[in-house]
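With one protein chain withheld, the remaining protein chains of the complex are depicted in position.
When the chains are written out, they are named A, B and C in that same order, and each has its own residue count from 1.
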Amino acid sequence: MTFITKPKLHHPTLQKNTVGYTRRDYEGRISTLCAGCGHDSISAAIIQACWELDIEPHRVAKLSGIGCSSKTPDYFLGASHGFNTVHGRMPSVLTGANLANRSLLYLGVSGDGDSASIGLGQFANAMRRGVRMAYIVENNGVYGLTKGQFSATADRGSKSKKGVVNSDSPVDLVGLALQLGATFVGRSFSGDKAQLVPLIKGAMAHGGAAFIDVISPCVTFNNHGGSTKSYDYIRQHNEAVSRIDFITPGKEITTDYEAGSVIDVPQHDGTVLRLRKLHADYDPTDRYAVLAYMNQAAKHGEIVTGLLYLDPLATDLHTAFNTCATPLNALAEAQLCPGAAALARINATLR
Amino acid sequence: MTFITKPKLHHPTLQKNTVGYTRRDYEGRISTLCAGCGHDSISAAIIQACWELDIEPHRVAKLSGIGCSSKTPDYFLGASHGFNTVHGRMPSVLTGANLANRSLLYLGVSGDGDSASIGLGQFANAMRRGVRMAYIVENNGVYGLTKGQFSATADRGSKSKKGVVNSDSPVDLVGLALQLGATFVGRSFSGDKAQLVPLIKGAMAHGGAAFIDVISPCVTFNNHGGSTKSYDYIRQHNEAVSRIDFITPGKEITTDYEAGSVIDVPQHDGTVLRLRKLHADYDPTDRYAVLAYMNQAAKHGEIVTGLLYLDPLATDLHTAFNTCATPLNALAEAQLCPGAAALARINATLR
Amino acid sequence: MKPISAVNDFVIKFANVNGSGSASANELFAKAVMRMGVPVSPRNIFPSNIQGMPTWYEARVCEQGYHGRRGGVDMMVAMNPQTWAQDLAEIEPGGYLFYDSTRALPPGSLRDDIVVIPVPLTAIANANYIDPRQRQLFKNIIYVGALSVLLDMQAEIFEKLFAEQYKGKERLLDSNVQALHLGRDYVRQHLPHPLGMRVQASDKVGDQIFTDGNSAAALGCLYGGATVCAWYPITPSSSVPEAFQKYCDKFRIDPDTGTHRYAIVQAEDELASIGMVVGAGWNGARAFTATSGPGISLMQEFIGLAYFAEIPVTIINVQRGGPSTGMPTRTQQSDILSCAHASHGDTKHVLLLPQDPHECFEHAAAALDLADRLQTPIFLMTDLDIGMNQRLSKPFTWDDSRSYDRGKVMTAEELEAGKDFGRYKDVDGDGIPWRTLPGTHPTKGSFFTRGTTRNPYAQYSERGPDYIYNMERLLKKFKTAATLVPQPVLRLCDEPTRFGVIYYGSTAPAMREALDVLDAEGLQVEALRLRAFPFPQVVADFIGAHDKVFVVEQNRDAQMRSLLVNELEIDPARLPAVLHYDGTPITARFIAAAIRQALAEADALAAPADKVSA
Partner (left out) sequence: MKPISAVNDFVIKFANVNGSGSASANELFAKAVMRMGVPVSPRNIFPSNIQGMPTWYEARVCEQGYHGRRGGVDMMVAMNPQTWAQDLAEIEPGGYLFYDSTRALPPGSLRDDIVVIPVPLTAIANANYIDPRQRQLFKNIIYVGALSVLLDMQAEIFEKLFAEQYKGKERLLDSNVQALHLGRDYVRQHLPHPLGMRVQASDKVGDQIFTDGNSAAALGCLYGGATVCAWYPITPSSSVPEAFQKYCDKFRIDPDTGTHRYAIVQAEDELASIGMVVGAGWNGARAFTATSGPGISLMQEFIGLAYFAEIPVTIINVQRGGPSTGMPTRTQQSDILSCAHASHGDTKHVLLLPQDPHECFEHAAAALDLADRLQTPIFLMTDLDIGMNQRLSKPFTWDDSRSYDRGKVMTAEELEAGKDFGRYKDVDGDGIPWRTLPGTHPTKGSFFTRGTTRNPYAQYSERGPDYIYNMERLLKKFKTAATLVPQPVLRLCDEPTRFGVIYYGSTAPAMREALDVLDAEGLQVEALRLRAFPFPQVVADFIGAHDKVFVVEQNRDAQMRSLLVNELEIDPARLPAVLHYDGTPITARFIAAAIRQALAEADALAAPADKVSA
């Protein structure tokens, strides 16, 4: 019978971390994403990172917007509270949640449409405010959940599955995060677990606004134009019936390469992605230097990956607001309400 | 009796330009802004620029958001259609208007709150799309019309008239415009007519998305902290009655300095603004070079003014869309409606 | 157990997995039925997901041409193991279960009150194809082939459909035909056929067309002269702009220059898409956007601006299940209030209520005229059921002698001639003011558009009387609108009846069927189908002519009923609500039952009928 198997998250070892959890304790529900979706690789990396960090799952609050990427928090950290908010406005919800309880760790998961199109303003402001969070964008250059339209990160001139050509200049979320004051900025590739896991760990442990742009190929809506012969038949069929009728189950694209080296990663559509991994000794403490470096690399069609910028002394919005150590949601009534006597004095000033 | 005279726009010469209009023909209603508001100086510069450009006033469409700055289109080009849209969303309205009729010139006037706070997303996308327009932000770092709260362009650490301290990192609209693909980017000071008028002319004549960030002091909500002795009495009064009760009529702050030089311009609040005017021979064709240059200058507390970036070959959204030469709003029914016969054929394909 | 025997009157449901290629195969089946002259109305029941999740295709074959959902399943084509149990349970006693028998089923996984039709689809596919994708893809065609024999349908019909579909792609054509016959041959050789349930050639389709409401609305916008479309993707509306794009590529390219006579912008969100439409409308181009509930919520501020500044705007709202993200892939009529009173302050907006693809086309074109005429937002209120499902409906028609109504736009000549121009002045007594377009005249007719109060000459004003003048003029304009919108459709009985029913939009086919059913039972109910808000006088008259009028709608809070009560000042007791809102399309069975019961109660005790809920 028809049965396309769902992607399985990496099989967990039963080894326990120092807080006594096995990797399985960091998993969530079974993913409903397309087989081979890059987003599932990122979920696996998040699971790995949290396990290695010895974070108690329930001390994490995971928030997302709307999209395939934003569905993923349901597929990891099943013991954490999650919030699938509205499209493009997760940053404000995360900000409010963070203010309410500074004692939890906040993980924001979003998509390129969710953060770079509808969510650009909120993304920018969360970075400006220095909200303490690990903010991960699962960047596939398309709107997956609504079937393959462009997102704002799609390159100028690229062609969508429906044949529409994009004429807008792309939004580079890394560039924006750098300009807007994010204090931890990284970029990676969904299939590069060796690079991604440490980056996520760094972001989760960071004291301010941490952002990671993760290139995450969409199996389903990026396998057009220039793809290998074997796909032709299906593409023709889909064209003939003018709908995305048959979806070829894809495979997770993985890669692993040395710091300082460049690698060409073939994508589902046969195109190649050229990644340059920062040198191990790269000094990521100058916002503007890294911007310049990235733009240089871009001239050679290279995308720089790694930890691009870090302010090790970063503080967050709570520091700026000088909020009390007790989470605001845990303050007792006595600490909040001045009481009747004070009110009488206030009345007196109003006569 | 109480009577604070309203600012008058520069008295027009009666000399006619080549299209037969005097400068007065480019004026609008009398301004209702505070005496000495920088925005009025910008209105005067716009009037001057349009007159010098020999633009027929009615061939300009002027759009704005909401704010003191956004009110100004009522105070110039009285013969042009204007649209005071909603707060922060003027760019989308301008984009739609532009698509409807490519034969007009589009002038977008906004404030820092209107474009950098609520409007950041739309601002960014209008630049990305290369909408042909002259987009001017009258940047005073505060929300004037709502009485002096911070806008997103306020510097970190600055203090509002109500004593609130800003902890967010500022949005630099010039930096964003550069990153997002604007093809004409400039910065100036409201009182520097010699620099501002040519910039506005360049922007109006530009073939793509042109952006000018104009620093425009707010008389009323920037005359606190460190202001000169003479203001003390009033400040104390306002504090005592805890409201901005008495507003000291200000004077327009003007300045004029050589290209390549640096000048300190004292502001209403007694602080000084240090401006560096680009060398006449500065080559503004490298987005990233100018970003680096600006950041260098910033380290010395200097704000670089002038034409920062220009792509002389810039094209616009219509070019990208390959729209017809006839304005879309002028196409005849015959050019739009395929008619009954074609419809019959369509029906046939649906059986 | 007596197997269901039915000719041209049954429901067949396909249980599949999305992304498996079944969608086109199922549509092929439906089209074949239609080509035999037998009306069919299919419905996709799909998840908010892209690949690998359960999806159903429910096709109702019905010679009388009832297109509403019937309920119940006579034959289940069970292709999805994940949903086997629930699919099995849905089959009516005596119904048929068609399944892939390649792997043996665990014992007890069947019912004994149904007819089981095992076909080793996987085995057949694997025997004939090597490429796993082809095996998967053709399995769908093989089951269609098998069904065609079971249901007594000729191969030629399918072959013709293939020929049309794969024109120029012969390789695909041949292999599809081959797959079809693999399925046909297997059944011919191994199974009793045809079944007692079957399709028989007829002539009930006539010249009807088979298409979805979203494409129809897009075509209506093309014919209506829309040149600017700004949108943001959202289910179930995305196929409107996507179809508009397709039609523009075909009909809006300048033959000589190859330039485009349209502009379509995929905006960054709905605030931007509506903003662009407002800008284009202000500047004299016909513009529209298409969205669904969440988009409507985001557009509220701009809708208020367009209402108050009086800017032509067309908004196509393909409604889905709310509130919030709700049920993005289910159908509802629950945005009536959020559209009719969109935005803060006192507002009233025009809604058009098409019943099928034919009217989606008509109303979309009408909306663009009305927007220009009334200078206000016009909402085209469709829903997922008519928007995304293909439906048989009257062919599209266009009268070439008709010309666009561009409304009251003052020309340079008129201005030159010194005609008085007060942008917000009611000079014609219909509440509709005149406007000028930017760039019209060098010295006359310019004005400053704003969302703040102004006097009739568009000058900023904070004076109460100016405000009142404007707000009352807007009410008058709304009255005028009632005379211009598509008028209601009545279905009257020979004798006046005590009871009436009001309904609208996608409820229409189920309602028509329900009325026939009730009629057959001797229960006479007159009906009025709303086609727009504000309500023309005949609506008040219709209600006035009956003791009680049921208001049937697909939402929880009886939203249209509340508009009727308030706009027409009707005693709510006279308008019992019949509400179905679980996200599935309303059925004739449900409506008939609700009304039947209410009538019974009314007869029994003359007590007032009250809300009947699903």
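Assume a residue touches a chain if its C-beta (ideal position, glycine included) is under 8 Å from a C-beta of that chain, and two chains touch if they have at least 3 such contacts.
All values derive from a computational prediction rather than experimental measurement.
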{"item": "Touch criterion as defined above, residue of B:Ile66, B:Val290 or B:Cys337 at the omitted chain", "value": "B:Ile66"}
{"item": "Among B:Arg23, B:His58, B:His87 or B:His206, residue touching the chain not depicted", "value": "B:His87"}
{"item": "Hidden partner chain, touching residue among A:Arg89, A:Lys147 or A:Arg187", "value": "A:Arg89"}
{"item": "Residues of subunit A in contact with the chain not shown", "value": "56-59, 61, 63, 73-74, 78-86, 89, 91-101, 103-104, 121-122, 125, 129, 317-318, 321-325, 328-329, 331, 333, 335-340, 342-344, 346-347, 350-351"}
{"item": "Subunit C residues that touch the omitted chain in the full complex", "value": "47-48, 293-294, 296-298, 300-301, 304-305, 307-309, 321-330, 332, 334-335, 337-338, 341, 343-348, 450-453, 462, 464-465, 467-468, 471, 475, 555-559, 562, 565-566, 569-573, 581-584, 614"}
{"item": "Subunit B, residues in touch with the chain not shown (by the definition above)", "value": "1-4, 6, 32-35, 66, 68, 86-88, 117-118, 120, 143-147, 149-150, 152, 162, 164, 220, 230, 233-234, 236-237, 240-241, 243-249"}
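The criterion applied here is as follows: only the chains that are shown with their structure count from here on.
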{"item": "Residues of subunit C touching at least two other chains", "value": "268-269"}
{"item": "Residue numbers of subunit B (touch at least two other chains)", "value": "121, 125, 129, 317, 321"}
